[in-house]
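This report refers to the structure that appears directly beneath it.
Showing subunit A:
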Amino acid sequence: MAKDLILLENISKAYGDQVILDDLNLSIHENSFVTILGPSGCGKTTTLRIIGGFESPDSGRVIFDGKDITSLAPNKRQLNTVFQKYALFTHMTIAENIAFGLKIKNKTDQYIKDKIKYALKLVNLEGFEKRMPDSLSGGQQQRVAIARAIVNEPKVLLLDEPLGALDLKLRQDMQYELIRLKNELGITFIYVTHDQEEALTMSDHIVVMNQGYIQQEGSPETIYNEPENAFVADFIGDSNIIPAVMVRDELVNILGTNFACVDKGFGENKPVDVVIRPEDVELVKAGSGTLPGVVKNVIFKGVHYEMEVEAGGYEWLVHSTRMAEAGREIDICVDPFNIQVMKKPQSEDEEAIAIDV
Partner candidate 1 sequence: MFKKSKASAALVSPYIAWSVIFIVVPLIMILFYGLSDTSGAFTFDNVAAILTPENSKALALAMVLSVISTFICFMIAYPLGMILASNKVSSQGIITTLFILPMWMNFLLRTLAWMTLLENKGVINGILSFFGLPQISVINTPAAIVIGMVYNFLPFMILPIYNSLARIDDNVISAARDLGANALQTFFRITLPLTVPGILSGITMVFIPALTTFAISTMMGGSKILLIGNVIEQEFTLVYDWNMGSGLSLVLMVFIVISMVVSALTEQKGDN
Partner candidate 2 sequence: MKKFLERFYMGLILVFMYLPIVTMIVLSFNASKSRARWGGFTFKWYLNLFGDSEIINALANTMTIALISTLVATVIGTLTCVALMGVGRKSRAFIMGITNIPMINADIVTGISLMLLFRFLHMNTGFITVLIAHITFNIPYVMLSVMPRMKTINPSVYEAALDLGAEPFFAFRKTILPDLMPAVLSGAMMAFTMSLDDFIITYFTKGSGFDTLSTKIYNEVKRGIQPEIYALSAIIFLMVIVIMLGSRIMRYNKAKRAGSKEDSYAAKKRLPIGKTIAVIALAVVMITAGLVFGGVFRSKSNQVYVYNWGEYIDPEVIEIFQEETGIEVVYDEFESNEIMYAKLASDGAAYDVVCPSDYMISKLIGEDMLSPLDWDELPYAKENLDEAYMQSAAQFDPGNKYTIPNFCGTVGILYNKTMVDGPVNSWDILWDPKYKGSILMQDSVRDAFMVALARNGYSINSTDRMELEKAAADLIAQKPLVQAYVIDQVRDKMIGGEAALGVIYSGEAVYTQRENPDLEYVIPDEGSNVWLDGWCITKDARHKENALKWINFLCREDIALKNFEFVTYTTPNKKAQELIEDESIKNSEVAFPSEESLSNCEVYQYLGNDADKIYNDLWKKVKAAE
C-alpha cells in the first residue's frame, strides 16, 4: 500500500453565499494518477487550487507529506501546476518560460540550459527554444506548459483541464503522452477534467465530484461498473437508469418484471434505482428473454450499433455489435452481474444532487 502524499481534511470553501466545497476529505497516494472528475461548477478546480495554494480554504487542513501546508504560499509548495489554456508568459521565449522557475531558484546557467534541453526533449519540442508562445499551436503550447512545470522537479504535478482546448485527435495523442510522462517521471499527477473518457483512460484513481461533494471514488473499473448513485452512473458513460423495487436480496423488479441480481442488503420491497450499461443489455429472440420490447431506432456507430428499444414503458439504450432492425420485436435480458442496484436518494439534498447533471 502506497503512502498518502496529500491529505485534505474537512475542507470547506464558499464565495459569499455560494458554497463551493463542503467538508471535503480526500487522500492522494504517492505516485498515483488521480483524476478529479465532475461537471463544471462541481468544485474540482477549487479543490485543485486549494492544493496548489491559490485559494485558501475557509476551514480544514491541507497536509502534504505529513506537514500542514494550509497557509503556505504557492511559491513555497513542492508542486507545480499546468493551467487551463496553458497560461504561458507571452512576453518570453519558450526557453525563458521553461527557465522561469529555475531562475527564481537561482540555479546555474548550465543547469538551466541542460534542464531546458531535457524538458523540451521530454515533450518532443526540441529546437523550439527561441520561439515565442504565440507562434506555437495549441498542442505545442500545452507541451511547453508541461515542460515548464516539470523542470522544477515537483513531487506532484497538478493539471487543470489541460487538454480542454485541444481538438479530439490531439487530445487522444496527449492522453498517451501524459501517461508516458507520468511513468517516466515517477511522480504524482492530480488531474482535473470534466471528460469522463479522459478520466477512464489515464487514471489509477478517479474522484467523482458534484456540487462540492465527493460522489464516489475508486478505480476506473469500479466507477464505471459499480456507480454508487444515479449521478455517477449518468455522468460516467451512457447508462440506463431505471426506477425499480428490490423484492428481496438478489432479486429486483424492473418495470414490472423480476430480474436476478447479485446485490444484497437493501431490505425487502424497497424502491431503488438500477443502472444497466447499454452494452450489458442483451437482445434475444422474442419469447426467449426476460422483458419483451420493440426496436425503435438504429444508428451505426462504427464499432457497434446504437439502438433504442422500448420495453416495459421505458426507452432502453442498447449497444451491440449485432443489429436488430427497427420495428423488430425482441426480448431483453441482462446478466445478474451487470445489474447495479443503487439506493434511492432520501433527503431532498441528495435528490438535488441526483437531478442536477
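Per the selection procedure, all candidates are chains of the complex that A comes from, given by their letters.
Convention: a residue touches a chain if its C-beta (ideal position, glycine included) is under 8 Å from a C-beta of that chain, and two chains touch if they have at least 3 such contacts; residues count from 1.
Keep in mind that this is a model prediction, so the values were computed, not measured.
> Would you mind pointing out which option among 1 or 2 touches subunit A in this complex?
Candidate touching the shown chain: 1.
> Could you please specify the touching residues of subunit A with respect to candidate 1 in the complex?
Residue list for subunit A touching candidate 1: 49, 52-54, 73-75, 80-81, 83-85, 87-91, 100-101, 104-105, 132, 134-135, 145, 148-149, 152.
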